[in-house]
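Here you go, one structure.
Removed from the display is one protein chain of the complex; every other protein chain stays in position.
Right after this comes subunit A.
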Amino acid sequence: MARKLLLEHINVPDIHTFDVYRQKGGYRAVEKALKTLTPDEVVEEVKKSGLRGRGGAGFPTGMKWSFLAKPEGVARYLVCNADESEPGTFKDRYLMTHIPHALIEGMIVSSFALGAHTSYIYVRGEMMPQIRILEKAIAEAKNAGFLGKNILGTGYDLELYVQPGGGAYICGEETALLESLEGKRGNPRIKPPFPAIAGLYGCPTVVNNVESIAATVPIINDGGDEYAKIGIGRSTGTKLISASGNLVRPGVYEIELGLPVEEFIYSDEWCGGIANGKRLKATVAGGSSVPVLPANLTLKLANGDPRLMSYESLSEGGFATGTMMGSGGFIAFDEDQCIVRNTWNFSRFYHHESCGQCSPCREGTGWMEKVLHRLEYGHGKMSDIDLLVDVSKKIEGNTICPLGDAAAWPVASAIRHFRDEFEWHVKEPVKSLNTNYGLANYAEPIAKAVSTEN
């Protein structure tokens, strides 16, 4: 069995309660950090661990913490990003539902490290059941003396609150999240200034993903060096992967980074293969925003070596032949799925979720949705395919926040790898309404040169 750090006790009955969590060694990290370490030493351990942000960007967490400004007499904030909305990603919901105290414990340790005395967990509003679970867990922790004034007699004070969102994907972007937490529309801010300098209420703020914060618990318990031994290269530790789509066993899995993708999909320890005896056609490896890959490039790098579940291996080959780890939202498509339809679906999502501040994203996502709708429903023209590439390129890099890129990449990558399927939709408008292009050569050993658009 693979090593588990976050989900080790997931099957223990009532692990969501304070008492059981504590019996299983919970809150040791709080005791260790508050009683034996200085805040800077906690930051140092997280730096040594090599932990990279689990929300999608993969930025080293310890480094992010070390950027936090510490002006005298100004409050500092830690805000947990639990606005999990990236299609394909549902690990944070799982963690908060089953082991809420892992997040609370991580929040206390992290807040201590950053010198924050009020911290917020911003949870997407649709996760009302998880909000109730967290509120209960916070009350239990407070009752046991792990939150509130003078925690464990160390003189450290911390209040922790849960904030519901209102249903907006964009609030997963950290500055939009802060705007939303201030009671405004979720419009991302222009950076700089970065939140580390001017974040919530203009004060220095760190925003971290649920999983990143929970990961600080094993890092403090075992030490950053121990954590860094797990994984592969600069992809240290374990990662929660949300597996969905046409798999035998979709669900949330904690993997050691470096696991071969093929093993993750087909091994009975993990997803157990493709459902209903079908064959794999394509995957989106890190949540809807990352490039879609055909089956052959999912399992192998362009040079034929196995692809691994790690930040480096998933992005090996750049966008020509690779993808990204993203938030770990692993979506598998079987041979019956239509790439054009799915790309249209994702484009509709980004159009719906664009905040509307930047014209390239506000207008461009809508154009892409319309053109893809046309292709999917048999009214497409051959020139539409290049039009899509053109629009996607004019969104990418031209917006305040990464939503523009996130909208552009799925479209560009779908055309890069599945252009013949798009062309088939144009050539066979009637047939494509009733049948699908099928597996074609997408699972064949990589023989054909991978096309890159210029």
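The rule is short, and it goes like this: contacts are C-beta pairs under 8 Å (C-beta built on N, C-alpha and C of every residue); 3 or more make two chains touch, one makes a residue touch a chain; residues count from 1.
Throughout what follows, contacts and distances are computed from a predicted model.
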{"item": "Undepicted complex member, UniProt protein name, chosen from \"NADH dehydrogenase subunit E\", \"PhnD/SsuA/transferrin family substrate-binding protein\", \"Sugar ABC transporter permease\" or \"Glutamyl-tRNA(Gln) amidotransferase subunit A\"", "value": "\"NADH dehydrogenase subunit E\""}
{"item": "Candidate in contact with the missing chain, chosen from A:112, A:227 or A:333", "value": "A:333"}
{"item": "Listed residues A:86, A:140, A:335 or A:376, member touching the removed chain", "value": "A:86"}
{"item": "Which of A:129, A:233, A:306 or A:397 contacts the chain that the document leaves out", "value": "A:129"}
{"item": "Selected from A:13, A:155, A:183 or A:277 as touching the chain missing from the view", "value": "A:183"}
{"item": "Interface with the undisplayed chain - residues on subunit A", "value": "75, 84-90, 92-93, 118, 120, 124-129, 132, 161, 163-169, 180-186, 201, 242-246, 250-252, 284, 288, 329, 331, 333, 337, 341-342, 345-346, 349, 352-353, 355"}
